[in-house]
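In what follows, a structure is listed as structure tokens, so that the remarks can point back to it.
Rest of the complex left out; these chains stay put.
Should a chain be cited, it is by its letter among A, B and C, assigned in written order, with residues numbered from 1 in that chain.
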Amino acid sequence: MNKGPLTLDDMDLSAGKKARLYRLLYTHGPGNGKMVVLPIDQGLEHGPRDFFDNPQSVDPEYQLRIAVEGSYSAIAFQIGLAEKYIGKYAGKVPLILKINGKTEVPPDDDAFSPLTSCVADAVRLGADAVGYTCYVGSASQDRDFLQFSKVREEAQRYGMPVIMWAYPRGKHIEEKGGKESLYAVDYAARVACELGADVVKVNIPQFNAEKAAKSPKPYNTLNLNAEEGVRKVVQSAGKTLVLISGGSKIPDAELLDQVRSVMRAGVTGLIFGRNIWQRKFEDAMAITKKIREVVTAEAGAKKSGYSTALV
Amino acid sequence: MNKGPLTLDDMDLSAGKKARLYRLLYTHGPGNGKMVVLPIDQGLEHGPRDFFDNPQSVDPEYQLRIAVEGSYSAIAFQIGLAEKYIGKYAGKVPLILKINGKTEVPPDDDAFSPLTSCVADAVRLGADAVGYTCYVGSASQDRDFLQFSKVREEAQRYGMPVIMWAYPRGKHIEEKGGKESLYAVDYAARVACELGADVVKVNIPQFNAEKAAKSPKPYNTLNLNAEEGVRKVVQSAGKTLVLISGGSKIPDAELLDQVRSVMRAGVTGLIFGRNIWQRKFEDAMAITKKIREVVTAEAGAKKSGYSTALV
Amino acid sequence: MNKGPLTLDDMDLSAGKKARLYRLLYTHGPGNGKMVVLPIDQGLEHGPRDFFDNPQSVDPEYQLRIAVEGSYSAIAFQIGLAEKYIGKYAGKVPLILKINGKTEVPPDDDAFSPLTSCVADAVRLGADAVGYTCYVGSASQDRDFLQFSKVREEAQRYGMPVIMWAYPRGKHIEEKGGKESLYAVDYAARVACELGADVVKVNIPQFNAEKAAKSPKPYNTLNLNAEEGVRKVVQSAGKTLVLISGGSKIPDAELLDQVRSVMRAGVTGLIFGRNIWQRKFEDAMAITKKIREVVTAEAGAKKSGYSTALV
């Protein structure tokens, strides 16, 4: 069952959510209903170790410069960076306020990401969306769902779009095939949709025969390539738009292939951090340009064929 | 002590609860005080694996089409699906907003289903009832009762009927005969009534001699067939209307026999998901028609004889 | 140190609490400052298994009929039963709303009874008191005291009398002589008084030499009969009125002896459930009449002699 192209009008959004998503999908970035987001929350999630490859990246001004000059759809910041750095660029690049987070220090067995700010902060800072990490399947999932439910409610009140970083995590996910399995990623995308996220950020599912054997049927034997896997995830996400995470830095050709595959699979866009800002500025601009070309080309292709893209 | 036919007037309901239940029992569905509900919360509870048998079912539009064209009493959605899909069908099929839920990933030893939305969301979306899963007997039962008590209070304030998915669950239930035992199901129905649910959704109790031996007297030796077991449960539920769950897909003849048995036992209706939407559309319509015939026939039979049905 | 007869005026009650207790002690039931209450919360606390001996008892109408025709001082219901059944009898028999409860399924090691409704519900339903189970000595005692403290405060605001079901419970009580020991029951009665209950419901303490040896001095060797034990408990309860629980069904002669003993020991009344409604209606009326005669006779005797009864 293929979905036709998904438009903002199809999503039954309130005026506030629609206006803000419009800015992310049409006014900024590649436009044409596509989104390419630059996140910089790794300082909290991984610590400053991610900044060593490119020492300039420790200063959020660096990412802001990339986001503005590279015409990104938005930049994603924790509250501390947003309060101290976005003012100078207000209006030039949309802000996604990441409203929860944690460090990498405690283990992930019962991973939970506490709120670090709130939707009202996002409104005050002129943000166009909030980001929320939900650790699907974690032993702390109950606390997480409750916390998210309050965020969703507050976002509904203010007309603020909610982007869920839907991350399978914890020992029970490991028992069922691991956090990168199709079972886990597909489930996470559906959770985002069922709980009311407007956009969901997922990783590309990976097939590992040994691990998949622990997943429920039919995932235990389902070996899909990246494009097929992501297409499956896009269908499970329904009217929730899908963004693909970049993860750690990989070679350019591989990166662009990935972009092409996932765009063909019907995703709305990308959220690439380390693959961009761990490069020198000119390199970052160069890869940004290439990614954008692929996104635009695929978005155009979609318009005249089968598509789940926003048009 | 047999109860006579239970009417909406007998239930001492507020005007708001009565008006909404009237829509579920008379205006939509088979009418005549009976209810057949189509639930689609399996994407959250089990993940997308339930959609493989019939790939169309991944799109909630599919279930909405079944619900509208098959004249179901209501469709049950989590908040995310309700927000994004019900608008187009508003007024055509009543909405039951399922306001809590969880994934199948963490084990059920101390099962707890956190709130994912609230009664005010149901009001805003024009829903005619809220659904709440209570894991009776779970080690987290205390949190569950507290959470339900707030829902009941909010529902009372807004005149919103409450349907409790009353599921015995957890290691302590296993120690006393298991979640399918008559002891467990009968207890769960009574809990729904005592805690103030207007409607309760239960499974058909199953007799298993080995497991039943662990149940308290006289359940340890009580071997009732489906109709007798459900009649017992209907009595324990008192003025709380009883709906029977479908569970996983079973052969048609068996399904219709079950429907006949439980209707004769005095239940108010059915809540069948996978048995319906895991079929192609025409098959789904066909079985819907057959189920409805049995429900209507039994409802008519009740009117002129012993009955606990709403008239 | 013998207390003289305790009157409502001695209790320093607010007008609201006094008016409501007056209805329980004088307007309904045996009157003369005595109270005989019919509880029906066993469906929640034990499940429907308690209804098998007398199948009629599964329908709360049965207990209401006993309460009204037997002129009980009050009937005690959980919120669900109160909402659905009391309306027809409003004003005919006072309601005690039992505002917390649990099932028997999880073990009692750290027993805790979560709120299932609130004092405002009791006000709305025209109740004359709320009932609250406090598991004295449980490992969850801290949560329990906090929860009770909020109930007491809300009850103070509305002038609603509070009856504490003061039940010693949990592994630490077992380590000190068990839940039926004089140490435990006497302590529980005092806790009710210190925490601000207006009435306390306790069981008759039992002496068991082996268990008592684990109690603190002097309880470890104190072997009191039922009347002496209860008199001790009445003194520890101070200005908190004492009701005696019935527990499971026992022979009539034994029951009436018990009633006589505890009334002589100075209690304000009885709260007997299973001993009443596990009988056929005529039998229930017969034993009700006999209990009432004993209560009235003892209440009269008290008036002209040593007494802790309300006059």
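Definition applied: a residue touches a chain if its C-beta (ideal position, glycine included) is under 8 Å from a C-beta of that chain, and two chains touch if they have at least 3 such contacts.
On a predicted model such as this, the values are computed, not experimentally measured, just so you know.
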With 3 chains placed, the number the full structure-file assembly comprises: 5
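Throughout what follows, only the chains that are shown with their structure count from here on.
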Other chains in touch with both chain B and chain C: none
Fitted rotation between chain A and its twin chain C in degrees, CA, nearest 5: 145
Same vs different contact residues, chain A with chain B, by half of numbers used: different
Interchain centroid distance [CA atoms averaged], chain A/chain B, Å: 36
For chain A paired with chain C, centre-to-centre distance based on mean C-alpha positions, whole Å: 58
Chain A to chain B touching residues, read off their complex: 1, 3, 11-12, 136-139, 141-143, 145-146, 148-149, 152-153, 156, 168, 170, 172-173, 176, 183, 186-187, 190-197, 216-219, 232, 235-236, 238-240
Contact set on chain C toward chain B in their complex: 41, 43-44, 47-49, 51-52, 55-56, 58-60, 62, 78-81, 83-85, 87-88, 101-103, 105-107, 112-118, 121
